[in-house]
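For this depiction, one protein chain was excluded, whereas all remaining protein chains were kept in their positions.
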Amino acid sequence: MPVPPRLRPARLLRAVDLAGTGIFALQGGATAAAAGLDVFGVLVIAFVTAVGGGIVRDVLLGATPPAVFRDVAYPLTAFGGGLVVVAIFRLVQAIPPSVLLPLDAAALALFAVVGAAKAVDHRTELATGGSLRMSWLLAALLGTVSAVGGGVMRDLLLGGVPLILRSDVYAVAALAGAAVTAVGLRTGRSRALVLAAGALVCFVIRMLALWQGWNLPRVAP
Amino acid sequence: MPVPPRLRPARLLRAVDLAGTGIFALQGGATAAAAGLDVFGVLVIAFVTAVGGGIVRDVLLGATPPAVFRDVAYPLTAFGGGLVVVAIFRLVQAIPPSVLLPLDAAALALFAVVGAAKAVDHRTELATGGSLRMSWLLAALLGTVSAVGGGVMRDLLLGGVPLILRSDVYAVAALAGAAVTAVGLRTGRSRALVLAAGALVCFVIRMLALWQGWNLPRVAP
Partner (left out) sequence: MPVPPRLRPARLLRAVDLAGTGIFALQGGATAAAAGLDVFGVLVIAFVTAVGGGIVRDVLLGATPPAVFRDVAYPLTAFGGGLVVVAIFRLVQAIPPSVLLPLDAAALALFAVVGAAKAVDHRTELATGGSLRMSWLLAALLGTVSAVGGGVMRDLLLGGVPLILRSDVYAVAALAGAAVTAVGLRTGRSRALVLAAGALVCFVIRMLALWQGWNLPRVAP
């Protein structure tokens, strides 16, 4: 019996990916609004936060135009998140961290896992014939870039040092989840299982870091 | 009777595109000089302001190397604008806003329209055969990136928050012109007419915003 269309893995993955896009757009838009930006600035920052990481990933893979520019659902979701901030900023601002932070960790986990999977799947056609696959280490790095790249752009555009360079275990959680995904897929395990395990690793590390106040040590004394 | 070469649309478009490049180079170079940069820094900022947006557009389209790296007239024009600033900074600084701002608005309009047209024309070859065209919304976004991307890079390199995120209706004017262009071309209207209409829409909105002191409202109270 065929799987009905709406339950096929690609559709499910896209739906979850869009959910992550919406969460990051809300979060980026709220940061921009709090920084005093106008309506247009809030929409731009929401968009960049939500899709910037994926754009960098696709440009680095050579998969251009990036997925965001091929499927209009992504920009609509990103701008939709920004418009929600514009319309009901007070309500968005009132969402307690106990709701926001797990949502953000979930979006981070998802983007890390999806990004790593895209990098593992990518094959570069060589001029000599044949194709080249990326090492799992580099696929894990690209997954991390997918997950944190939008936030880095948000912070640069708002004039600050990117939070991930200063704050608690965030990109490290993404890297761990992306690495589990890349290694798992390369060793031929079940795709659904690997993606779920990678996302869980990222989410759990991030939530533990928040709960326990983990911080990496500074290098200079 | 054939159109003489110098009047052909592509040549005309390139000439106007180069004029926009020169204006943005002058404007970027003057900003850099006023910020205390040395000769080299002024040339770099002039170059980045003039061609940065087009480079990002072409990288996102996958049209690499970007047009700027294929036609040496673009970098020569951009560096030429920077050298004019170096040579006669006082004269450039003395140009009154009543001349500079309409010139800048004209360059903005041109870049938005040309960028949107390039995005509309672009076809992505698919591995499955056939090709994909970009939705008009995404083509309009890429046109806007072409128009404002160089200025964003200028502001980031000079250490500030990009002006377009804080100031009056600027990127919105570019977006309006790019959207008119993308929709017009997709619905099959006369190319010359569509480009002229798109540029006019952008230019008029920008000049009205300057004249009337339009500003978008802030989101946070």
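Observations, loosely collected:
Order as written gives the chain letters A and B; numbering starts at 1 within each chain.
Convention: a residue touches a chain if its C-beta (ideal position, glycine included) is under 8 Å from a C-beta of that chain, and two chains touch if they have at least 3 such contacts.
Note that the structure is predicted; figures quoted are calculated from it, not measured.
Of the listed residues A:Leu141, A:Ala178 or A:Cys202, the one in contact with the hidden chain in the full complex is A:Leu141.
Checked against the full complex, the candidates B:Val44, B:Ala117 or B:Ala147 give a single residue touching the omitted chain, namely B:Val44. Of the listed positions B:Val16, B:Leu156 or B:Val204, the one in contact with the omitted chain in the full complex is B:Leu156. The set of subunit B residues touching the chain not shown comprises 32-34, 36-42, 44-45, 55, 59, 62, 64-66, 69-70, 72, 75-76, 85-86, 89, 156-159.
Interface residues of subunit A with the unshown chain, by the touch rule above, are 59-62, 122, 124, 132, 134-135, 137-138, 141-142, 152, 156, 160-162, 164-166, 169, 171-172, 215-220.
Going forward, only the chains that are shown with their structure count from here on.
In terms of their C-alpha centroids, the spacing between subunit A and subunit B amounts to 30 Å.
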